[in-house]
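Mind having a look at this structure? Questions to follow.
All protein chains but one are shown in place.
The letters A, B and C name the chains in turn, as written, and every chain counts its residues from 1.
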Amino acid sequence: MTINSLIAQGMISSLLVYLLTKLNKKLGAFLTVLFSGYLLFVIFGFQNSAGEVFSLIHFGEFELTFMTSHYAWYFAIVLTLTYFLVSFFNPYWMKKMVNPAAYNMLFMVSMVGTVGVFYAKDFLTLFIFYEIVVWSSLFIIPMGKSRKTPVIYYTISSIGSFAMLYAIFYLYHSVGSFDIQAVSEAMSQAPNTYRFVFFTMIVAGLTKLGIFPFHTWLPAAHGSAPHTFSPVLSGGLVKVGGFIALITATVIPSFKILAGDLQLMGVPFENYLIMLLGAVSIVVGTLMAIKQEDAKKLIAYSTVSNSGYIIIGLMLNDQVGFAGGMMHVFNHAMASGAMFLSFAAIAYRTGTTKMSELGGLIKRMPLTFAAYLIAIISLAGIPPMSGFASKWLIFQGLASNGMMFIALAAFFGSIGSFLYVFRPLSAAFLGQLSPKHKDVKEVPWMMQIPLIIMSFLTIFYGIFPGRILAYISKIQESVGLKGVEIEGTKIIAATGMWDSLVITLVFGGGFMLAAILFFISPKAKPVDQMNTYTSGEFIYDPDHYHYAKNYYATFENNYGNKKRVELFFDAVALRVKEFGEMVKTMFFAKSVSFSIFWIMLFFTLVYFWGDKV
Amino acid sequence: MAMNNDFNEINLNDGDLNDTITFWDKLKNVFRGNSLWMLHYCTGCGAVELPPTMTSRFDMERIGMGPMATPRQADVLLITGYLSVKTLRRVIYTYEQMMEPKYVVGFGSCTLNGGIYYDSYATINKLDYYLPVDLYIAGCMPRPEAVMNGFKKLMDMIKKGEATGWKKYQRHYEDYYSPNQIRSLGEVYVKDEFHE
Amino acid sequence: MSYLIGLMLIVIAFLWQVTLEGFQRKVTAKVQRRVGPRWYQTFMDIFKAFSKSSISHGFIYDFGAMMTLGGTMATVVFLPFSGIVAFNGLDNFFVIIYLLAVGSLGMAMSAVGSGNPWASIGVMRALTQMVGYEVPFMIVVFGMIFGYGTSSISALVEVQAGGFLNWHLLRMPLGAIVGFISLMGMLAKKPYDTPIAPAEIASGPLVEYGGKHLGMLMLQHEFAVFIEVGLFVNLFLGGGGIVAYLIKYAAVYLFATIISAVLGRFKIEQVVYHFYKVPLALSLIQAAVVIFTGLGVEIWL
Partner (left out) sequence: MINPVLLIAIPLLAAFISVFIQKLSWVLLFGVSIFTAISGFFLQKGMFMIGGWKPPFGINLMIDDYSFIIIIVINLLFFLTLLSGMWELKKNKTILMVILAGINGLVMTGDLFNLFVFLEIITISGYILAASSDKYYSVFKYLVLGTLGSSLYLFGIMVLYGTLGTLNMADISQQFPNVSGSVKIISLTFVFAGLGVEAKLLPFNAWVKGIYGNTTPLTGPLFSTVFATGAIAVFGRIFGQILVPDSTLIFAFIALGLITFIFAETSAMASKKLRELLTFSSIGQAGLIITMFMIGGFYAALIQLINNAFAKTILFSYATKAYKSNGDDTINNMSGLFRKNVMMGFGFTVATLSLIGLPLFFGFYAKINMLQSAFALNMWIPALIILGSIIEGIYYIRLLVKLWNPGEEGQESSELAQSQFVIKNGFSLSLIAVLIGIIFVVSGIIPDFLTENIAKAADSLSDAATYLSTVLGGI
């Protein structure tokens, strides 16, 4: 199987899925599961392939080609895995979807598109598939809760993608080739061109990752997309931005080309600027996530924050931090995918994702709870889940370079993540079970599969992060960096090491000790959750007795409630519209005399400067 | 309002309630006797005697006692004064939320016989009908010295295994405490959170 | 072998810290002109708690209690204790900080699992406070890690060997001040005892605990104190031999106690505001001094 035929198959089968879904809703949805599994399987076979070239089609005078590489495989496998796991939810949502056939088709198209992005040999192919991913995901979002957010998504996304397009053609104009390899070689002679291209091209990555100040679309779109697509958006498609950043800064080796530039804390100032943006988005994402009432919005803001970690890691371009950033791509895909999926499961059963309307669901949906718990432990970067490995590497990378302001943001985001990940746990799963949800059941077995697999992967790679890091070190070597050092389960950085297996064993031992202590003590008597200390007062209504609204009100008071970036973008949009209205009144007025005036003005101006001809 | 003669009298001290039998029991009682955490249910004027008992003047902590915020953590329920029917319900609820072994100390004459409120329509006279009181501290009000003395006595009782009110409550709940409680409280109709 | 040393460390931590807890209560009492409890009072309290009956509000209530104690005991194993390191080279600062968070998470989960809103409020306050104290502390240590090129705590202890002039307390005085204020926050001592404020929210996360659950949480608290004070002693006072370590430990702990004995309690937003005003600024200054001038690491009077 080759990449080009895989993509052709994907495009054709997306049409097939559309027709099948028209015939039978469930059948089409099952086909998406089947095909995404097949795609995952085939992509998996490319694990060790690098440098194989496949040609897709001639596009006018250009040729679209694919090339396998280690970094492409890594991203592709993360994405297809996310798509595959999420697709298990599809069959159950067909009844609730407004346009299931289109949903399934676009789901497939965007999945195939991501593979195309990662395996692109040249920038044109990359851009084509990037845009395919954008518009195919774009049309899924309005099937959810909002008709405005896809427009915001498209606006910010197109700012990024068109900036990239501009950079691509600027490169083509100056280098004469779209080929990434050729460009990367040519750039080493032309740091000035590269500096411009770096900033214009990375905007695409930043917008897709949701880095400040382009983060506004992300919570809006992820929070209001259909429940089954939010995990793909957050766990998967955001990583496409990471890939663009990787291409811009690492595959085209910024650390070599810009070595002559001003170096800030060990990296070129260009990279440092992007890292600062990442740091700001960590802080903004964290602060905003803390105060969301809707669980999906909360997870979406946490994505903003975690994208900051990814971009910081990637921009470090060193042995340790880069590996951390790359590994965070996987960790965040699994963690945020699982978080979104568990809330999709809740929404499937209860019909809401508002935390204040939920509560106590652990008794009804224990498996969903377990998946969510494991995901948040990983997202908060607590051992022994896989999230700790990547955060540890990023911290070490920052520490060895002494980037204290970025470290400040990273630490703040890391501790702040305890706050926001805990809130849905507390408000939706723990606490009092609302009488409304007394008869809620665990989700069907097919929806449990992805939750179980994601949890398993999170734990497995938490205990053996070396498995992923070994592959990442291959990637690092292929782009000219020093590979991250691993010894068995020990992960070694210049500034220290840790052993994931030992931590797990010690934690397990501690837990066993505590359990022994627990079980030799007198047995506890189970009581109802309403039987709690209430100063002797009698409580009858679990809904009123559930602490879920304004959870961190006291903390939020410290930083207020102004969405300044959103307001700024709104203001810009308003100005554009006002300008349009002005054009309408000035050039398309009711009276003809206006246009006579303009025509006269045109002639006057031309004749003023006419003598210069 | 139930009068005293409405209550059926039964022998509450039947059987052997002393739990200091084995070595482990004795050891446990040593710990329990040396660390008494107290939940004070301050209904009447008696509460004013507790701050000097806790703080520098008499320093309750030196014998291993301390105030606790919730019944789950506490060992002793200290009832410092008269109980109206409405507060009795709360006291019983609070008592039932405590962890066994748990002890009740009646504080002042109100808990013994109603004190100066003995003929009020709204107060109960004898706490022992409703909760198994291990120790009464008589007086109106008892001085902090008396309080300390009472606690010391309670500790001795615990170490000897004589403070067995909680076992009485378990054993005679059905035939004694529960009927007494219901008789006094009547049936409660629940309207909403704040109205019964 | 490492695991046995770890077990030994847990036992030492238990005996030493619980004893010291008694002394601490005694010292507080002395400051307040009381007699105070006997030194073994805390042992009594803990054993009594385990002897009592208990209630369970469901699976997560029990599981969280086990997780919090287990996580904290696991952290004890990784902390260097007067030169004893159970796992050589693995005593990483970030590992300790984040493994300690397992305990906090377990407690938070268990407490909220009880269904009592006071527990939720207490957890909310505890997490909010955590955002306050962790960041300045981590920034200070970040400076150290950059300065010495290692994040292993025992390595950071070694660089302070050779006399008290090499202690970070004197080499990085601002950092030490921040570290101490953060330590007060970590220990939840007044004025930072907002999360457990017994008179406000009925002891917050602990509101529903009784019997063995309470016993386990008390144990967890003792272990956590052992780690937090131990971190300060290792990072700023240069660790030392067993006797020196224990003396330093006792001094730090009792000093914190004396300060907290005379103070009132902050509101929770004041806690965050307070930590982000002076300590954070000081920690940034300290880190900047270390990173940009090397003062305190390479250059020293």
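For this structure, a couple of remarks:
By our rule, a residue touches a chain if its C-beta (ideal position, glycine included) is under 8 Å from a C-beta of that chain, and two chains touch if they have at least 3 such contacts.
The shown structure was predicted, so the numbers you read here are calculated from the model rather than taken from an experiment.
Although it is not drawn here, the omitted chain touches the following shown chains in the complete assembly: A.
Touching the missing chain, out of A:Lys26, A:Lys96 or A:Lys363, is residue A:Lys96. If you put the hidden chain back, the residue from A:Phe519, A:Tyr540 or A:Trp598 that touches it is A:Trp598. Only one of A:Pro150, A:Pro268 or A:Gly413 touches the chain withheld from this view, namely A:Pro150. For subunit A, the residues touching the chain absent from view are 57-60, 62, 96, 98-99, 102, 124, 127-129, 131-132, 134-135, 138-139, 142-148, 150-151, 154-155, 158-159, 162-163, 165-166, 169-170, 172-173, 576-581, 583-584, 587-590, 592, 594-596, 598-599, 601-603, 605-607, 609-613.
One rule holds in what follows: only the chains that are shown with their structure count from here on.
Here the CA centre of subunit A is 35 Å from the CA centre of subunit C.
Looking at subunit B, one finds that residues 70-72 touch two or more other chains. In subunit C, the residues touching two or more other chains are 51-55, 202, 207-208, 211. Contact residues of subunit B toward subunit A in the complex are 70-72, 87, 89-91, 93-94, 97, 190, 192-193, 196.
Interface residues of subunit B facing subunit C in the complex, by the touch rule stated above, are 28, 31-32, 34-35, 37, 55-56, 59, 61-62, 64, 67-73, 75, 98-101. Residues of subunit A that touch subunit C in their complex: 360, 362-363, 366, 369, 373, 377, 380-383, 388, 391-392, 395-396, 398-402, 404, 407-408, 411-412, 415-416, 418-419, 422, 425-426, 430-432, 494-499, 502-503, 505-507, 509-515, 517-518, 521-522, 524-527, 529-535, 545-547, 551-552, 554-555, 557-558.
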